[in-house]
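Heads up, one of the protein chains got dropped from this complex, but the rest are sitting where they should.
What follows is chain A.
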Amino acid sequence: MSLLLGSRFSLAAAGALRAAGSSAAAALTQLHCPSGAGVAGGGTAPSAARSKSSSSGAGEFGCEDAAETMEIPGGRIPVTRALRFAGGPSEPDSPKMPCYRVLDPAGRLLPGAEQPHPPSGPELVALYEAMARLQVMDTIFYEAQRQGRFSFYMTCAGEEAAIVGSAAGLDPQDQVFSQYREHGVLLWRGFSFDDFANQCYGNELEPGKGRQMPIHYGSTRLAYHTVSSPLATQLPHAVGTAYALKLRRSPNVGVAYFGEGASSEGDCHAALNFAAVLGAPCLFICRNNGYAISTPSYEQYRGDGVASRGPPLGVPSIRVDGGDAVAVVNATRAARALAVREGCPVLIEAMCYRSGHHSTSDDSSRYRTREEMAEFRARDPAVRLRQHLDAAGLWDAARDAELRRAARVQAVAALDAAARVPKAPLSSAFEDVYKEAPWHIREQRDAALAFARAHPHVVPQGVPLR
């Protein structure tokens, strides 16, 4: 019996190795828990090959006699005589996963903070400039929405460092699947204020042709998959893309951004598990900003946040201070290197605070106190980085004022220009449902055009009747 099982186990183990790496050498490196830049966990080792000396061995669970083991399909597990439950409410003081940080809240370098991939001076300046421009754009676009210029907007205040910092840690061609609050990644990659404004206005210059709500950006050039409102659906997509990249030996990775609220969706678990099992080089970047609309994170989960879910699934994971741009850059670069080297997913949880309302449709004073908001808003991630730059002599108040002034002018000009651009013609609403429009859609398009010509007053402003 055990012989028979044994052979099945080794098959399973071989399968796991095959999936995890293309060569035996690559596979072998997986037996060691990755140890880059403070990355915790490291379940890339196929369980069949895990020995009692592995880091997640018996000691952690209070097992005295770790020499005794039990064979199960897929490997061995330690045996214990103690009847003990792991985790749960009886362990409220169980250790929390620490948060990796490089800059203190005042922007000073923390002595001894590891920086395996320190951003250079010019990189830091570019990082700050993007964060500042993002803030200016958010403020002006938010105001434009309040004035009724378009129907919806979302800001990322409080999460600028997590978003732009992670973007700066990626290769520009890494395939990004965002949730909706990560427009800073696009900004970093070169999406212009005009591009943003065109999408919000839904005019003919935006690739989505006005079909989706504002903030649903997308760009093939910038490897940014078009935003889709249903939460967490993009996470398995990122894994599939990461797998495809690995198949074709691409040096790029898949990147899945999501909120801590979205992490409760079934798709999130599926994605993490798929990525681990199939060995997909995919970065999961969770923005834990404390809220999912009105729901505070303590009503979202009882465990230690999101990062702690990675290691048990076999996903190396790290928690990082999402207000610390330098820490986010380092963590993202290290995670990326690990994912490419090991052919595995990596989970990053960036601890932030959603300083703004959920969206222009939300009034967060209904569910959180002004004091709380004021206290967290004071921790502006851009200011923190700026203090660091100021101290290093890389930035000053005059440059700052000029950068923000110029950005304001540009953002307003972009909105004004976008408002003047016509919408895509009516017929375009019937394109792209399928590659080729079947008869019934062609029929409906023709009928819509005829109806619109007969009733011009029902045609939305700026929509050409073609």
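Convention: a contact is a pair of C-beta atoms (placed from the backbone, for glycine too) under 8 Å apart; a residue touches a chain by one contact, two chains touch by 3 or more; residues count from 1.
Keep this in mind: contacts and distances are computed from a predicted model.
One subunit of the complex is not drawn; among "Small rab-related GTPase", "serine C-palmitoyltransferase", "Mediator of RNA polymerase II transcription subunit 20" or "3-methyl-2-oxobutanoate dehydrogenase (2-methylpropanoyl-transferring)", its UniProt record names it "3-methyl-2-oxobutanoate dehydrogenase (2-methylpropanoyl-transferring)".
Screening A:P89, A:P122, A:G266 or A:G393 for touch with the missing chain picks out A:G266. Note that of A:E68, A:E91, A:E299 or A:E402, the residue touching the chain absent from this view is A:E299. Among A:V164, A:M213, A:C344 or A:L389, only A:M213 touches the chain that is left out of the view.
Listed by residue number, the positions of chain A touching the unshown chain are 151-152, 202, 209-213, 216, 228-231, 261-262, 264-267, 292-295, 299-301, 358-363, 366-367, 423-424, 426, 429-430, 433, 440-441, 443-444, 447-448, 450-452, 454-455, 458-460, 463.
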